[in-house]
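Complex shown without one protein chain; remaining protein chains in place.
Showing chain A:
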Amino acid sequence: MTETRIERHHYDVVVIGAGGAGLRAAIEARLAGKKTAIISKSLFGKAHTVMAEGGAAAAMGNVNSRDNWQVHFRDTMRGGKFLNNFRMAELHAKESPQRIWELETYGALFDRTKDGKISQRNFGGHEYPRLAHVGDRTGLELIRTLQQKIVSLQQEDKRDLGDYEARIKIFAETTITELLLDGERVAGAFGYYRESGEFILFEAPAVVLATGGVGRSYKVTSNSWEYTGDGHALALRAGATLINMEFLQFHPTGMVWPVSVKGILVTESVRGDGGVLKNSDGKRFMFDYVPDVFRKQYADNEEEADRWYKDPDNNRRPPELLPRDEVARAINSEVKAGRGTPAGGVYLDIASRLPAEEIRRRLPSMYHQFKELADVDITREPMEVGPTCHYVMGGVEVDPDSGAAFGAVRGLFAAGEVSGGMHGSNRLGGNSLSDLLVFGKRAGGHAASYADQLTSRPKVPVAAVETAVETALAPLQRDTGESPYTLQQDLQAVMGDLVGIIRREGELVDALGRLAELRERVAKVSAAGGRRYNPGWHLALDLRNMLVVSECTAKAALERQESRGGHTREDHPAMDPKWRRVNLVCSLDGDTVRLTHKPLPKMRGELISLFDRAELSKYLTDEELAEFDALAQKES
């Protein structure tokens, strides 16, 4: 191998990702006394979490005292169409209030209720007002608070040990390209400093993946350049498995005008605060799209829907607040039926519903964003919105309690958007921020205790490091290949057009063919320029991750012959209870993606009894229903 300088570091726990999940995991590992590194592709405090707007769901019951973890659990399972890992949904519902309160002790300042508690707002799919929020910049509050907590831990270390970085260090603008294994055990992580292009090797027995999502593979997306599925791909290559990769959430209300900001989100709170969706005929069309399973909770006429904002206890909710997949599909249908706006969306109108002053007060950053980005005054005109790729439900298959990755690898943990199972086939708004905290803490804690109980430290094999260096340098050394930007555009076109919001068998087969072609081209990509802060090179390295993750999505989407949550098959439009019992698991065999069926874990009796039979009958097979009846009989 050529002479390449590699900086080496030793840590107990390496956390890849500095969003909510990564930071919470790092805090926990450091509190457990472990020497912890946090790695992030962008600057500290800029991760995707910063963009979350609406809030963090936690059944604190501050606004409606009838809320509790059971109701939250029910909403989560309902939202995920019962495909969720029930244990994760249970832990999440039980623990998120503590995680939110804990943030206050780190200095967070949420909006307050009249009696001085944390205020909670309504959000799609949540039965009661449940989202702790700060205006519409909750993600910023969350990440800044965690960031400042880390600073406070560093200040403690400085006081006790004389060095801010004695026990927790942030490696900003550093990208991990490879996990290194000693047999089946994680031994470290390899990557490069974006600034200098120099390589860096972390030797660590435990790695927590908190790298977020995959949305960059889509043309219209709310996701940033970071979301190239690195963590998903790293896990696969290390022998771990991914589940639910066919489920992607398309946020119903992304901006569609102006073109340049296509994809950027209009927060759900606009609808929670009274905004309504209208087609080009001016009709409030959501009433036509309330699915049977939701008839009990959602109003079927405007009068009742409008009363709900004032009196939620005695009225059903407006259908604009249906779960995201329903709203996205409804918008899609309206546009397809020719009732869309010129830019291919529908109108979201809050201007005619609330006084201007009130809009500015409740939705300051939305007001701002539209004013400055689009020159649209949302207090006077409606917004033009449409579905945008937003969140991936699928991810690393983990043990619910510890966040340890399944498959043939030990010492690997995952939390946040990169992990799968918690949200089933569709995530409820606000459930992600609380998910980050609950499972970030768990993954960090368990990574620390895993590192503790090891008798010998795994060793990084030299050969693996050499290969990693060669792979990383390859695009710079080739000058015959295509530009990474062209390849990314082509990949986005394939995914957006063929594996998008509505899927068909023929198109999915076609997509797999094209992805295979792209794979050849990506293997030969070349990047101009040198190693110092070269975005072309960085993208060239990210492409192979985007590709393998896209293959997982396309394969799983082809396999699952039903429509559920974030996966809609035009040729199989109904939900099929038989498919509810199956998780599609992706693993890597050499470099091809292998797909296997795996039964879903069965919900415990006391949890399934939280639902009524009528509701369950829409989701469960006859066999499962019989079991439920037997259980109910025994109890009575």
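Criterion: contacts are C-beta pairs under 8 Å (C-beta built on N, C-alpha and C of every residue); 3 or more make two chains touch, one makes a residue touch a chain; residues count from 1.
Keep in mind that, in the parts below, contacts and distances are computed from a predicted model.
Asker: For the chain that is missing from this picture, which UniProt protein name fits: "sulfate adenylyltransferase", "ATP-binding protein", "Succinate dehydrogenase/fumarate reductase iron-sulfur subunit" or "NitT/TauT family transport system permease protein"?
Answerer: "Succinate dehydrogenase/fumarate reductase iron-sulfur subunit"
Asker: For the chain not shown, which residue from A:Asp281, A:Asp313, A:Glu372 or A:Glu520 touches it across the whole complex?
Answerer: A:Glu372
Asker: Have a look at A:Pro382, A:Gly407 or A:Gly424 and name the one touching the chain we're not showing.
Answerer: Selected residue, touching the omitted chain: A:Pro382.
Asker: Could you tell which one of A:His10, A:Arg112 or A:Lys459 touches the chain left off the display?
Answerer: A:Arg112
Asker: Touching the absent chain in the whole complex: find that residue among A:Asp160, A:Glu195 or A:Asp591.
Answerer: The one listed residue touching the chain not shown is A:Glu195.
Asker: Mind listing the chain A residues that contact the chain we can't see here?
Answerer: 42-48, 50-51, 97-98, 101-102, 104-107, 109-112, 115-119, 134-135, 137, 140-141, 144, 148-149, 151-152, 154-155, 164, 172, 195, 224-226, 257-261, 264-265, 341-343, 347, 365, 368-369, 372-376, 381-382, 384, 483-486, 489, 527-530, 532-537
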